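Quick one: the structure is below, questions incoming.
Excluded from the complex is one protein chain; the other protein chains are retained at their positions.
Now for subunit A:
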Amino acid sequence: MRMKRVAAVAMMASLALSAAACGKEGNPTPSGGGNASGGAQGDSCSTSGVTFTPKTDANVAGSQAFQKIKSAGKVVVGVKFDQPNLGYKDAQGKRCGFDIEIAQYVASTLGVDPAKIEYKEIQSANRETAIKGGEIDYYVGTYSITDKRKNDVSFAGPYFVAGQDLLVRKDDSSITGKDTLKGKKVCSATGSTPIQKVRDEGMTEPENIVEFKTYSECVSQLLDKKVDAVTTDDAILKGYAAQNPDELKVVGQPFSTEKYGIGLPKDDKAMRDYVNDQIEAAFTDGTWKKIYDGTLGKSGSPATPPQLERY
């Protein structure tokens, strides 16, 4: 009896581990193979190759946040770590993705060497708290600009515009957009804007709404056929689809507009204006496009820089 139990524990542990690893598995595609659909590099991070040289004469007059960064000689940046090609940390601890490189670019314009960035992994629910509490200097991680959030933090950008979309199993042709979700199990991150939208607009029945802490867990459930669709911003979904191109696909009918901004401390207009200027410079001098093409662009879908919203 005892041996059986021991065997059960071993099985439980190995299964739990294999389930946890699911979101990170991937088929490494040869880089530079010219394959438009294969973008994800699985567990090994690859950057766009853009180098960010720190500005030596950086100065933001009248910004408290800048003074803090300058005297510390480093920046603390809040990021995500589990979104392939966006904000990702591989098994070797290397970080890569579109958001990460935007964060590095911003650091360089503030006169900080990207190597001196201290990354903090902040979950979506804790972003405002982390910025308000001064735990991080700024946040770059699929942070949608909303009026409500502007009460707590301020935003530079948008530096990217995404839209809510659906990730489904490749052989599933029954889901073609948001109006075909009735009776289907839809998964997203607990309490996230996309799942609140699904709930509020009644896209599927309340009992079919599934919520996990991370998108990786949702993708695991999708592959196990426990849910039928994963919904969030298309940028995030494409990263997963590229990791599992044989089993997953993105529907490609976005039904919202999410403007990604850089989260900054509230009431530091000087800093916000400065970061906006720098983003604009990256739009016009081609840096933005290089970063995009080397990260998210590997999914095969092109993008153009969005319109800044200064305030």
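As a working rule, a contact is a pair of C-beta atoms (placed from the backbone, for glycine too) under 8 Å apart; a residue touches a chain by one contact, two chains touch by 3 or more; residues count from 1.
Here, contacts and distances are computed from a predicted model.
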Chain left out of the displayed complex - its UniProt protein name, from "Amino acid ABC transporter membrane protein 1, PAAT family", "Gas vesicle protein GvpL/GvpF", "Cytochrome c" or "tRNA 2-thiouridine synthesizing protein B": "Amino acid ABC transporter membrane protein 1, PAAT family"
Among A:Gly73, A:Gly134, A:Gly191 or A:Gly286, the residue in touch with the chain that has been omitted: A:Gly191
Option from A:Asp152, A:Glu205 or A:Asp293 whose C-beta touches the chain left out: A:Asp152
Touch criterion as defined above, residue of A:Glu118, A:Glu201 or A:Asp224 at the omitted chain: A:Asp224
Residues of subunit A in contact with the chain not shown: 1-2, 5, 9, 12, 15-16, 18-20, 124-129, 146, 148-149, 151-152, 187, 189-193, 196, 209-213, 217, 220-221, 224-226
